[in-house]
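All protein chains but one are shown at their positions in the complex.
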Amino acid sequence: MTKIEDYGKYETAWCPGCGNFSLLEAMKSGLVKAGLAPDRVIFVSGIGQAAKAPHYLNANVFNGLHGRALPAATGAKIANHEMSVIVESGEGCCYGEGGNHFLAAIRRNIDIAMIVHDNQIYGLTKGQASPTSQEGMKTKAQPGGVLSERFNPVAVAVAMHAGFVARSFTGMPDHLSDMINLAIRHRGFALVDVLQPCVSFNKVNNFAWYKKRCRELPPDHDPLDWEKAMKIAMEWDEKIPVGVIYKNDRASFCDRLSVLGKGPLAERGVDKKELASILDEYM
Amino acid sequence: MTKIEDYGKYETAWCPGCGNFSLLEAMKSGLVKAGLAPDRVIFVSGIGQAAKAPHYLNANVFNGLHGRALPAATGAKIANHEMSVIVESGEGCCYGEGGNHFLAAIRRNIDIAMIVHDNQIYGLTKGQASPTSQEGMKTKAQPGGVLSERFNPVAVAVAMHAGFVARSFTGMPDHLSDMINLAIRHRGFALVDVLQPCVSFNKVNNFAWYKKRCRELPPDHDPLDWEKAMKIAMEWDEKIPVGVIYKNDRASFCDRLSVLGKGPLAERGVDKKELASILDEYM
Amino acid sequence: MSVRAFNIAIGGEAGQGIVTIGELLSKLLVRSGYHIVVTQSYQSRIRDGHNTFYVRTCPDLIEAPQESIDLLIALDGETIPIHSGKIGAGGLILADEALACEDERCLRIPYKELSKEKFNSTAVLGVASSILGLDREKAAALIGERFGKKHPEDVKENLLALARAFDWAAGNNERSAKFPKVAAGGGGAVQFPKASAGGGARMMMNGNQAIALGAVSAGARFCAFYPMTPSTSVPLTLISIAEKAGLVVEQVEDEIAAVNMAVGASYAGAPSMVATSGGGFALMVEGVSLAGMTETPLVLVVAQRPGPATGLPTRTEQADLGFVLHAGHGEFPRAILTPGTVEECFHLTRRAFFLAEEFQTPVFVLTDQYLADSFRAVEPFDIGSLDFVRPGSGYAHGGGPTGGAAPPGGEAAAGATAGRSGPESGAYLRHALTENGISPRLIPGMSANLVVTDSDEHTEDGHLTEDLEVRILMVEKRLKKSEGLIKKSVPPEYAGDDAPEILLVSWGSSRGPVMEAARALRENGKTTAVLHFSQVWPMAPEAFIKYLDKAGRVVSVEGNATGQLAALIARETGFMIGDRISRYDGRPLTPEYILRKFDSLAGKGSSPGGKE
Partner (left out) sequence: MSVRAFNIAIGGEAGQGIVTIGELLSKLLVRSGYHIVVTQSYQSRIRDGHNTFYVRTCPDLIEAPQESIDLLIALDGETIPIHSGKIGAGGLILADEALACEDERCLRIPYKELSKEKFNSTAVLGVASSILGLDREKAAALIGERFGKKHPEDVKENLLALARAFDWAAGNNERSAKFPKVAAGGGGAVQFPKASAGGGARMMMNGNQAIALGAVSAGARFCAFYPMTPSTSVPLTLISIAEKAGLVVEQVEDEIAAVNMAVGASYAGAPSMVATSGGGFALMVEGVSLAGMTETPLVLVVAQRPGPATGLPTRTEQADLGFVLHAGHGEFPRAILTPGTVEECFHLTRRAFFLAEEFQTPVFVLTDQYLADSFRAVEPFDIGSLDFVRPGSGYAHGGGPTGGAAPPGGEAAAGATAGRSGPESGAYLRHALTENGISPRLIPGMSANLVVTDSDEHTEDGHLTEDLEVRILMVEKRLKKSEGLIKKSVPPEYAGDDAPEILLVSWGSSRGPVMEAARALRENGKTTAVLHFSQVWPMAPEAFIKYLDKAGRVVSVEGNATGQLAALIARETGFMIGDRISRYDGRPLTPEYILRKFDSLAGKGSSPGGKE
């Protein structure tokens, strides 16, 4: 049985009071709930404050490029589909630089849990607007206020029939670790957009702002109901729904890759007989 | 008054029978309906069979990189917002390689009409699946059938509150040129996803397939009704709605860029007095 | 030129089946004991335009295309005027009787009748094969195989069409009787050289297929790609054998995804590759740097086409050497293999996988459209002797090209430990500092060890660090691998006279044309040699500088405008190559082209090579 302690405890490079700390703890407890041992998990992250998270627990870690966590994770999953692959990164990384991969991952329904630290700001580069920044919000780089409409990852994911779409908030640690657990267990692409206050740069969407708005979905919410989910996905300003907003049971990418039936790619050698028969075709 | 002939007539590099021909003619008549003279239009395209289209009419043309029509067009529009800027390219270019720019353009609500030749296949590279290819469709590159779910550009655009979202079909030339005209006139980002049979590589979604399914929206359809639009956006297999599915009147990007109030950037020089006052701040 | 070769050109519009006919005819030639060099010339469009499929053929080994044409198979009217000037004395044109053709070398063929308006490709093949004196049974067998798989219902009709075509061309009709069969020789007709019956059976494949097959034989398990001419047939070939070979080939959303996916897959234990061309590769550049930093094995196939930007999508060029060599920010080792033949496409791709695995860094296979699409006759490989890479062993196995580095654990233990403290200490050090810079590599999930790596600068255990003293050690560790890579580099091939008057320097796909041009120069009485690079990086000057020093006149021959190999040689040796033959019109280098350019160079007087 995996215990929280198996995932260790490390010093971080985050600001005191940052929402990332709760998320880190919730991640560990989500992993424990999912019953995963550290060596069976591959964390893939991009670059940003959030993307440092996997360094602060025991696991296999591929900390790649800004915006490119998803493709690297997809490759890792395909190479060894018996491992659990978790993407953990910031919303700038996941929806900004990495926006195209987000669309592709949903379409592939690749068996990855994607946990997004959504602080609605670029933290590591010191406070420019991110794709989820509120329209009108002022920053050093947007002194006249953000002109683009806020990207709503939940709405896009639901509109595209993503396998599993959830939202949570670092101020609700149990809820959050539940969502992480469910996302990890989901067979297919699973998004958890985590509202995470950035105490250094986002003075608008702070802890109190989220606390006031986040509401758990009613227990009778049926995440299989797409139309309902789509409506819920649009809620934001006054009331922000958290929980599993939508899911379906479309076969996952790896389940549909027939080649993987014979075991992980990473464990196979070259079958000389097959090779000979392939080359024969060229005679 | 601009006439169809002003846009000229040229030899193309397309296959006989391709839907691109009707689209080219509809584009010209849409331009005429919009009352645009050739020298007031900038066409921006990417790379692909569709992307060659702007070479076959008289206009300013920037035929850029595969997948990058939107950012180049955005730059051109910002540089001279008094010009009409039209993006014309294939769906592989616009939603595949260029997927991230599609999201960003919607969020910016940049004043561009984007006319997508959607043949549900990569034409120029000889028939691989494109983002909008039907799941399960077999191609040389997907001999076991496409595994990813079809990208629904209309649904994503509506979910993101794009300024203007329409669909048309090359088999309905008048409807198509109307949609183009409306898209050009729309102040903000306007998408027309045009179903365009590819006779060489897409043997599934051919002319008859589209013809059978395409249905004009009822005259009482209210494109301002987001919920309704979202539902309509999901229709596909049996019945494919064409027409203006959704629109809104969010202020366009250029309208919100205060600097443009003083006229096109392309026409301005350096004001030495302002420069002096800027440099004074560094004393 | 003294080569006893014969050049067939099949011309027509896109969509007329030129490639089908060309491939069938090529295969028949190969099965009949001939060598071939195919050159495919096509446009970036699906229909119309003018395309040509050249098959140069000879019983002996040939390795270059030829400009002059001996047999022109014209599928449309446009073809004849485009090519007729290149038809040599006694050459022949095959054309449909319906086509207008004034040329008296033209044999008018009733294809309509022969093909029953349906099996045109087969009829064209039949007539040409018959005229070349190729074996009817072999042709029939080929048609049977080809259509048997895809359209079994059509096999019978095709065989009948073939028979009609053979019969017609064999002279059973008035018009064909006027023309001597090519194979018969004499009568002013060009000699079609007879192949000896005894030639061992050979495979037919083009450069891209050989790359795909080499990759699979070396253990490739994953390929990510976004379609881009002329690279696409690498993944398409892989896809055609994916189920059998047990690999996944994924068409992705963009080239950035491709490279990052391949790096991720390689990290997790699947030998991985990407294949692309210039513009697509441009998007992979950050990922190359990622592979360098995370020390992840990665094979990149870059099939060059003319740039800049979209350029000429279906043509050939060798203008991305400098680009590939410097692609990626920061400093890290890499190797660039540049096959000159289809066999080398196979073997050097294999080598790329072994080098990538051993040195844990990106390795390139740099080819171009000409070689990618060039079919050749290839001797069967000795499958039994072909080893494959085993990721995570951290060192090479058996007799593969990478030889025996130390086993995992040994060197790691010996390395200095700059790892972070805490519960991790004593843990597996993915980036352990070692003598040769190579850290024993483990694969996540394959042991209880945790495998950590980072695109940031990192400590030995793979965790991110901003410790600037660790930085120095890590920079030096990564660069130390260059020394090993140099030792394992393929030295350039020197062929020809000692201390020659003329030394031609070349790389990659130009090998054949340059070798043949050198032979011609030698026959013209000039001592000549070739220094050819099948690997351009890393370069070991001591292996070749003497050849440059001893030659009278050094001429670089490259398919680009700026002389990129010449520049690299100057950089590495200080030797400035004095003369340059460049081609940048999208066509491959040919012996004829080289000789023409050489003549005009010679006219200008020799620029001395050497240090300026």
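For clarity, chains are labelled A, B and C in written order, and residue numbers in each chain start from 1.
By our rule, a contact is a pair of C-beta atoms (placed from the backbone, for glycine too) under 8 Å apart; a residue touches a chain by one contact, two chains touch by 3 or more.
It should be emphasised that the depicted structure is a prediction, and the values quoted were computed from it without experimental measurement.
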item	value
Touching the absent chain when the full complex is considered, from A:T2, A:T125 or A:N248	A:T125
Among A:G67, A:G171 or A:P241, the residue in touch with the chain that has been omitted	A:G67
Touching the absent chain when the full complex is considered, from B:R68, B:K126, B:H161 or B:R213	B:R68
Subunit B, residues in touch with the chain not shown (by the definition above)	8-10, 38-40, 42, 44, 47, 52, 55, 58-65, 68, 70-80, 82-83, 100-101, 103-104, 257-260, 262, 264-272, 274-279, 282-283
Residue numbers in subunit C that touch the chain omitted from display	43-44, 49, 256, 277-279, 281-283, 285-286, 289-290, 292-294, 306-315, 317, 319-320, 322-323, 325-332, 454-457, 466, 468-469, 471-472, 475-476, 478-479, 560-562, 567-568, 570-576, 584-587, 611-612
Positions on subunit A where the hidden chain makes contact	13-16, 47, 49, 65-67, 96-97, 99, 122-126, 128-129, 131, 140-143, 200-201
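As a working rule, only the chains that are shown with their structure count from here on.
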item	value
Separation of mean Cα positions, subunit C and subunit B [Å, integer]	38
Mean-CA-position distance for subunit B and subunit A (Å)	31
Where subunit B touches two or more other chains, by residue	97, 99, 131
Where subunit C touches two or more other chains, by residue	253-254
